[in-house]
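Yeah, one chain of the complex is gone here, protein chain that is, but the others are all in their spots.
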Amino acid sequence: MVLQDIIFWLLAAIMLAAALGVVLVRDLFRAALLLVTVFLAVAGFFVLLSAQFLAVVQVLVYAGAVAILLVFAVMLTKDVARGNQPNRLRLPAAGLAGLALAVFIAVAVTTGWTPLPPSVQEQAALVQTQASGGTTPEGLEQAGISGEVQRSQAQRATLADLLLGEYVVPFEAVSVLLLAAAVGSLALLRGRPQG
Amino acid sequence: MSTVTENLYLLTPEFLLAALALLVFALDLVLPESRKTWLAWIGMAGLTALAIFSVRMLAGRTESLYGGLLAVDQFSLFFKVFFMGLGVFIILSSVDFVKQHLSHPGEFYGILLFSILGMNMMAQARELVTAYIALELLSFSLYVLTAYARGNPKSNEAALKYIIIGAFSTAVLLYGISMIYSVAGSTHFDALAETLSSPGQAGPVLWVGVAFLVAGLGFKLAAVPFHMWAPDVYEGAPLPVTAYLAIASKAGAAALALRLISEGLVPAREVWPHWQIILAALAAASMLVGNLVALAQRNLKRLMAYSSIGHVGYLLAGMAALNIGGGMAANGIIFYLVGYAATSLVVFAALISFFNQTGQEEIADLAGLADRQPLLAAAIAIGLFSLAGLPIFAGFTIKFYLFAAVAQGGFLWLAGLAIFSSLISLYYYLQVIRQMYIQPVPGTAPDASGHGEEPSHTASHGQAVAGHASETAAAALRTPTGMLLAVVVAGLVAVLALGVYPGPLLEAIERASQVILPGI
Partner (left out) sequence: MAPLVYFQILSAALFVIGLYGVLARRSAVLVVMSIELMLNAVNINLIAAASHLEGQGRFLNFDGHIIAIFVITIAAAEIGLALAIILRMYRNRATVDVDEINLMKW
């Protein structure tokens, strides 16, 4: 537990410092690299929250693909030379952001969250850890999930079952959306067809 | 797994629509450049067939799929048919424009079809994430279509502003969703209502979440104070896309908001009525700002943008008045969407025709249009009168019905404000009409001095200055081309029909709104 707390605070410090760096440093290229740091720190939080699959997706998609796209964009637009300048809205923006932060913190602190009992939390963590692969009977046994109903529920709770079961229509809609985005980007950048 | 495929066939229209878009993309690869117009006809024929098919397949059915993720019911059926019909008319009015001004027609029509798919999903979604994905499908298509005039810096600029503001508003919306999820443990609309009714200690998080949700949707609807992108995007986008933005995207977002409010907020009205105040405030601000700023506009597209912000204000007023047993407001909103769509189609089709012939889009350029093209001028004038809400046109009946519902729902002051801002709007619509009917044709004076010819209203005008380049352009296209003419005429018929005899449509609308607000 202590180790987890240390990791939490360490990651929090790294993430917030890097995020501030993204919006404040003058060099756009450095901003892109700091953004990658933020992505990796967020992946670390996902591991802490026992969402390993999400952590992997985060590293692959964000720290991998998105970061490279952004670096390309920075290079292609030659925006590096000009750097990351603030506009005249800097003070109002900072004020608004501070206000929003105060509201969020006030709301989060005043709300009485009812956490799951620790034993359930551990079970949850276990199932989540295995959620990407499917939960083995031994794993469930270990976590003290014994009842027949509970076990079948736990086994149906895997991400794949949800994604291709209850959420299959949004899933397919997302695939259409990706196609639309790809076709659209090509149509905007491809040269004029000949003839 | 049986649970997956059980009801999947109910989504056949959606699958076929996606297939239609793919067909358009595929045919685009093999058709020669001169035959690309076929793609538009295929799209229109497909949409028409699908609309008929949906009605025959789904009429009278009310089903909930995937544990309440999607609803296939009369409400979504009504909007499906509405959106596909709109799609047909939008494609019809963009064929000439695309041929003249845009490259890559295949992708244009295909993406347009994808966006219609997105809107159909929006009308069906009963869950925030599904709704969000459908909304993004629509938004992505619109970003691309806005940027479609690739060489035009204004179009690029509009698209850049649109996607930045759009992505930002998406982030805000998602943050709201994540807050709601962290309290309710679910993103279904009815779970939201349940949690709002008995929030326990989690009230503040929930309220902030709902506020963010409303703000995110407000961006998409372009309600004041989230409207700043709309005028620029409308101005920069290619004209048919502007029409599409003004009519269809708004109807899609309104359909989503209607179901969200009816199922997610209305049941919690006793415990947390503040959402009505928020919506009423947004409505009042949108009406006033939209209509007042429209007074100062000189560009036709910007004028239509601000005017549409005003119309969003009326819609929001209707949404604030939604209530259990107050189905009149829901009817009013849907009726308003249909009437507004028909009217705007007339205006935009006429403007597209005008733009195709002259390449102009300032209000001042319309001067003397009544002499040059009486039919076009009359169509624009009727459309604008209808938008302002004058009797015998659709604009009057829809406004009357909606404002009455708003007043009945306990927002008398809002109804009064709506009538007042309608009067303001009449003023700037009349300014446009004055340009067309009273101002002389600009450039007539130099023409007349050069040719020693009399003013333009003589019958021989066309031949007299036939050698003059700009005049040949006007003369060659004296009447709108067949397709745009068809849109204008169909729109005019709808505007008059709705203004005089709205009964049958209202019955269909009542069937639709009874699903989302039962107990009427």
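Quick notes on this one:
We just call them A and B in the order they show up, numbering each chain from 1.
By definition in this document, contacts are C-beta pairs under 8 Å (C-beta built on N, C-alpha and C of every residue); 3 or more make two chains touch, one makes a residue touch a chain.
All values reported here derive from a predicted model rather than from experimental measurement.
Interface note for the absent chain: among B:10, B:174, B:324 or B:404, the touching residue is B:174.
The residue touching the chain not shown here, chosen from B:14, B:28, B:73 or B:235, is B:235.
Residue in contact with the omitted chain (choice from B:37, B:156, B:408 or B:439): B:156.
In the full complex, chain A touches the hidden chain at residues 1, 4-5, 8, 12, 15-16, 19-20, 22-23, 28, 31-32, 35, 38-39, 42, 45-46, 48-51, 53-54, 57-58, 61-62, 65-66, 69-70, 72-74, 76-77, 79, 82, 84-87, 89-90, 92-94, 96-98, 100-101, 104-105, 108-109, 113, 115-116, 121, 123-125, 127-128, 131, 145, 150, 153-154, 156-159, 162-163, 167, 170, 174, 177-178, 181-182, 184-185, 188-189.
Even with one chain removed from view, chain B keeps its contact list with that chain: residues 129, 132-133, 136, 140, 143-144, 147, 150-151, 153-154, 156-161, 163-164, 167-168, 170-172, 174-175, 177-179, 181-182, 185-187, 191, 228, 231-232, 235-236.
Everything that follows uses one rule, which is that only the chains that are shown with their structure count from here on.
Note on chain placement: the centre of chain A and the centre of chain B lie 34 Å apart, centres being C-alpha means. Residues 103-104, 106-108, 110-113, 164-170, 173-174, 176-177, 179-181, 183-188, 190, 192-193, 195 of chain A are the ones touching chain B in the complex.
Looking at the complex, you find that chain B touches chain A at residues 1, 3-4, 11, 18, 25, 32-33, 65-67, 69-70, 103-104, 107-108, 110-111, 114, 117-118, 121, 129-130, 133-134, 136-137, 140-141, 143-144, 147-148, 150, 183, 200-205, 208.
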